[in-house]
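Below is a slice of the complex: some chains, not all, each in place.
Naming follows writing order (A and B), and every chain is counted from residue 1.
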Amino acid sequence: GPGGSDTSEPAGADERYQGLKITTDKKVFRIQLNRPSKKNALTWQMYNDIAAALGDAAEDKNVSVAVITGTGDYYCSGNDLSNFANVKPEEIAQMALNGKVVLSNFVKTFIDFPKPLIALINGPAVGISVTVLGLFDAVYCTDKATFHTPFSQLGQSPEGCSSYLFPKMMGNAKAGELLLFNKKITAQEACERNLVTQVFPEDVFQKETEALVSYYGSLPPQSLKYSKTLNRSAERELLHKVNEAECDLLVERWQSQECINAIMSFFSRKANL
Amino acid sequence: GPGGSDTSEPAGADERYQGLKITTDKKVFRIQLNRPSKKNALTWQMYNDIAAALGDAAEDKNVSVAVITGTGDYYCSGNDLSNFANVKPEEIAQMALNGKVVLSNFVKTFIDFPKPLIALINGPAVGISVTVLGLFDAVYCTDKATFHTPFSQLGQSPEGCSSYLFPKMMGNAKAGELLLFNKKITAQEACERNLVTQVFPEDVFQKETEALVSYYGSLPPQSLKYSKTLNRSAERELLHKVNEAECDLLVERWQSQECINAIMSFFSRKANL
């Protein structure tokens, strides 16, 4: 697995990661999704690297809070569907099992992260980058952000503990639109549905959120860590069960004809452009 | 019990049900409460028929999603208080036990329904027709709809898993007004409280919601079914316990002097009109 962030050079980026820019500055650990040509889509390697980097940040005494943001116009376009490309029919079952290991470990890291975790959503967010937001402690976005989890359209199913946390934060009737019916929502709608803490106009987004994050990094670190862990504790065990159930269903879905058809259709549309 | 809907004639109404119009068209199963002269109030028989019809829809491979709506100005005025009329004092205990069997089975059907369930609220909704909404995956209403659960006014208590799901979706402080203090809320307030997904102006309500439902019916059915079941799974066991506790309390309430007085007062007001 990838090594930890280099906290002896707090302001420099760790060069060991592909597609990620990782820095630590004034107690703030920052993961910047850095693959703008692919709208910051996540490769299997990036899932593993983000999980490992958060694991390091959890242990690092120089880190009080962690931030995830994106480079360019997108926050994150979700799972890179290339993860499913060039898989021969006889390899699909193994690919699905491997995918489950990667995904369940990724989400597990968010469930167990012991320090405040903040998302700065600089643009559209899709799929897994939306579903894990229920596990963050603050989510700030620009008014240009959108939130989209097109699971059934792709023959797939919810993950990131969203099957439990979305109904909890916004009620079944609003969660259903997102998790079952592919509705794309605006920044303002995401805020009304409690997925987002606050929406900022794009021209002040960076300045305002940096000020907030900087303040959060200055707070007593033990209080932050123990309080965050306390907030999570009543449901931690349940969230791990939810994550496993979600990943088990995805193993079935990734091998289903509905999913295979949807992904083949995606790639033929792409090839015809 | 009543038989299944006739899925070999998908666009025709099933004539076996009294007070209900049941159809299946293009993967959309629809229960239309069809007793407008009584504001679509539910008789014990209608409770049983709705539960049986949903049971059929759960099994029917031609059904992807299910819809419940009402005929006329009302969505549903709730439990038909005539269910309690002409009950002799010595029969009240047995009536309460019978009512519990009907109600708990009715709510159980909503908890376990394995496919997306959508309410199209065409007008005022009262009592049980409101409380089960927490178990739906989308709730669309006209701006003429209102939502009212006057339990304590009638000496009764919450059902439909609302005692758990209303505090979950809107917080204790807002749920209390509905479940304890008989507050009638508007469509917009119901949306803000996460009971409703979206409010439509009355003149476009039918057209807009038919388009949504038709789209939902066209989605990959297995993804819909398995995702819906996943969304429900973390709390299914708890919801069954809540349903039982709610029904047990109603058995006590229906035999209480507070309830008997309130219902007698209802019928004398009616007789004096």
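The definition used in the following text is that a residue touches a chain if its C-beta (ideal position, glycine included) is under 8 Å from a C-beta of that chain, and two chains touch if they have at least 3 such contacts.
Nothing here was measured: the structure is a model prediction, and the numbers come from that model.
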| query | Taking the 2 visible copies as a start, how many copies are in the full assembly? | reply | 3
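In this text, only the chains that are shown with their structure count from here on.
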| Quick one: how far do you have to rotate chain A to sit on chain B, C-alpha fit, nearest 5 degrees? | 120
| Euclidean distance of C-alpha centroids - chain A vs chain B, Å | 36
| Footprint of chain A on chain B - complex, ascending | 116, 133-139, 165, 168-170, 194-197, 212, 215-216, 219-220, 222-224, 226-228, 230-231, 233-235
| Considering the complex alone, what residue numbers of chain A touch chain B? | 151-158, 163-164, 167-168, 170-177, 179-182, 238, 241-242, 245-246, 249, 252-253, 256, 258-259, 262
